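In this view, the complex is presented without one of its protein chains, the others remaining in place.
Letters A and B mark the chains as written, and numbering starts fresh at 1 in each.
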Amino acid sequence: MFQVRFHGRGGQGVVTAAELLASAAFREDRHAQAFPSFGSERMGAPVTSFCRIDDKPIRTHEPVADPDALLIQDATLLHQVDLFAGLKPDGYVLLNSARGFGELGLADFTARYRGERFRTVPASNLAMTHLGRPLPGAPLLGGLAALTGVVSLDAVLAAITDRFTGQVAAGNAAAARAAFEYVAAETAELARAAAQAKERERADA
Amino acid sequence: MPYERIKFYQTGSFAAGNRLLPADLRSVQSSGDRANALTCGHRACQGCGEALGARYALDAAMRATKGKLIAVNATGCLEVFSTPFPETSWQVPWLHSLFGNAPAVASGVAAALKAMGRPEVRVVAQGGDGGTVDIGMACLSGMFERDDDVLYICYDNQAYMNTGVQRSGATPPAARTATTPAVGPEPGNTFGQGKNVPLIAMAHEIPYVATATVADLRDLEYKATRAMDFRGARYLHILVPCPLGWGSAPADTIKVARLATESGLFPVFEAEAGQVTSATPIRRQVPVQDYLRLQARYAHLFRPRERTDVIARLQAAADRNIARFGLRAGPGQPEQPERPPVPVAPHRDTPQER
Partner (left out) sequence: MLKQIEGSRAVAEAVARSRPQVICAYPITPQTHIVEALGALVKKGDLNAGFLNVESEFAAMSAVIGASAAGARAYTATASQGLLYMSEAVYNAAGLGLPVVMTVANRAIGAPINIWNDHSDAMSQRDAGWIQLYAETNQEAADLHIQAFRIAEELSNPVMVCMDGFLLTHASERVDVPGQDEVDAFLPPYAPRQVLDPADPVSIGAMVGPEAFTEVRYLAAERMRQALDLVPAVAADFAGQFGRSSGGLVRPYRIEDAELIVVALGSVLGTIADAVDELRDDGIRAGALGITTFRPFPVQAVRAALDGDHRLRRVVVIERALAPGSGGIVTADLRAAIATADGGAPRPEDTIISTVIAGLGGRPVTRKSLREMLTSAAQGNLPPFSFLDLRSDLVTSELARMRAARRSGPSAENLLRDLGVTAVS
């Protein structure tokens, strides 16, 4: 089972994002469950939602306590909410930010995890470019597809076009694709750098 | 010297508009020792009209009662955003019981204060439009009919916002809500429904009924203060735009409220013992489109094509209000009774500067 926890603020589409991920997984013939944790929060308040993906029916209805991945829609939550609670040691984090974890002052923290799995993607900017509104949900899902492969980009795009229509669908899909490419390019870059480092090590030895 | 035109706004603090006034004419909010009845830290959305209205109304009532006030609150946004466990934003004694019973609970509080010989302590009950015009109507009418010594304040944002924007009996025609979606041949809320609770309150011939909006906060303070001049049942109906439910920009809350009055869609008036005693004239009437356009709940009236037919019906409703309450300023209109120029000062028991 792959479990994702979404953090964001009321009005940012945190619940929709979890539902889209479930719907993408469903398209790939997997079992999925998405649900919000919030109840009475207003616009702007911290909200959480969850998504589970599995190959067999999901029976449990408890909140996700030990996520495999975190999708953080709003970097301002970093200092407000215990975002990383329960994250598995080999977990993934995708943060909506135009800056890297180092720049955000989280380098020490990420050192405890697998650094290449902690990524940022400028999801709000991408959404502004393609959708005209700073809704980071769809691009983050595109990025998650690239980062984890838990769902394919095609499934994410299909879930988006099923949920929305017209320009909203097109804009969200374009933003998701752009984020996928952004993360995939960075992954390739990291791999290249790692390979080069290894090469150098071997040359040194 | 560069020339710059200065606009005077009510900002609710020690801003220019207030400081230029004599001390006894300044607004309640401009006073450093205002009650802050609903203080900061609550969880309302940005630009919430209800939070603004509640703060002004209760601070004025607090001053009018020299701080001897108890508030009863119906379930709704105001209650939920002001008391997130384990915190509270209220600096008045405050009781929330249920959604539909605030008027009766307040009647009980008033009865207890009377029985215990504490007539100086006054009672305010407050709720949203749903809690007032729908589920609370029976208790409200009972409180009016018995003339219980309670000021009831309705914060009208024209839908059930706390549960996610469903239609109430105060939702205007054509507005989109979650239960009146903008689909089908007649999108949005149905015409010919809804109720006017200020008029229903007047029909009870209670001592004082008034309407106000958050666009004219001095007027709101005046009316909350004035209401405390009376003993018995009083009713204050405040239009409070809700950015979330109306789909308006948080920064436009005041503007939207002003356009509601200037279009004639929301008449601002006072009544005593069932008779209208004053109505706020419209300074510059605007077409209803100016008001509707700012709100996504009316977006279907403009896209994909402009629904001139529906807009004309809304304009007709505004025109009816203007005629009915005599809202058109200028010659040929009924005389407006004189009213103290600046609201808060005239109250007998109000210490001007504490």
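Here, a residue touches a chain if its C-beta (ideal position, glycine included) is under 8 Å from a C-beta of that chain, and two chains touch if they have at least 3 such contacts.
In this text, all values refer to a predicted model and were calculated from it rather than measured experimentally.
Participant: In the complete complex, the chain left out here touches which of the visible ones?
Facilitator: In the entire complex, chains touched by the missing one are A, B.
Participant: Just one of B:Val183, B:Ala203 or B:Ala323 touches the chain that is missing; which is it?
Facilitator: B:Val183
Participant: Give the residue, chosen from A:Gln12, A:Gln33, A:Thr48 or A:Asn172, that touches the chain omitted from the document.
Facilitator: Residue touching the chain left out of view: A:Gln33.
Participant: Which of B:Gln166, B:Asn196 or B:Thr277 sits in contact with the chain that's absent?
Facilitator: B:Gln166
Participant: What residues on chain B make contact with the chain left out of this view?
Facilitator: Its contact residues with the unshown chain are 75, 79-80, 85-88, 90-94, 96-100, 133-135, 137, 160, 163-164, 166-167, 169, 178-181, 183-184, 187.
Participant: Pick out the residues on chain A that sit against the missing chain.
Facilitator: Contacting residues on chain A, toward the hidden partner: 15, 18-19, 22-23, 25-27, 31-36, 39-40, 57-63, 65.
Everything below uses one rule, namely that only the chains that are shown with their structure count from here on.
Participant: What is the distance in Å between the mean C-alpha positions of chain A and chain B?
Facilitator: 43
Participant: Give every residue of chain A touching chain B within the complex, in rising order.
Facilitator: Spelled out, the residues of chain A in touch with chain B are 11, 40-45.
Participant: Can you list the chain B residues touching chain A in their complex?
Facilitator: Residues in contact with chain A: 43-46, 48, 77, 80-81, 84, 162, 243-244.
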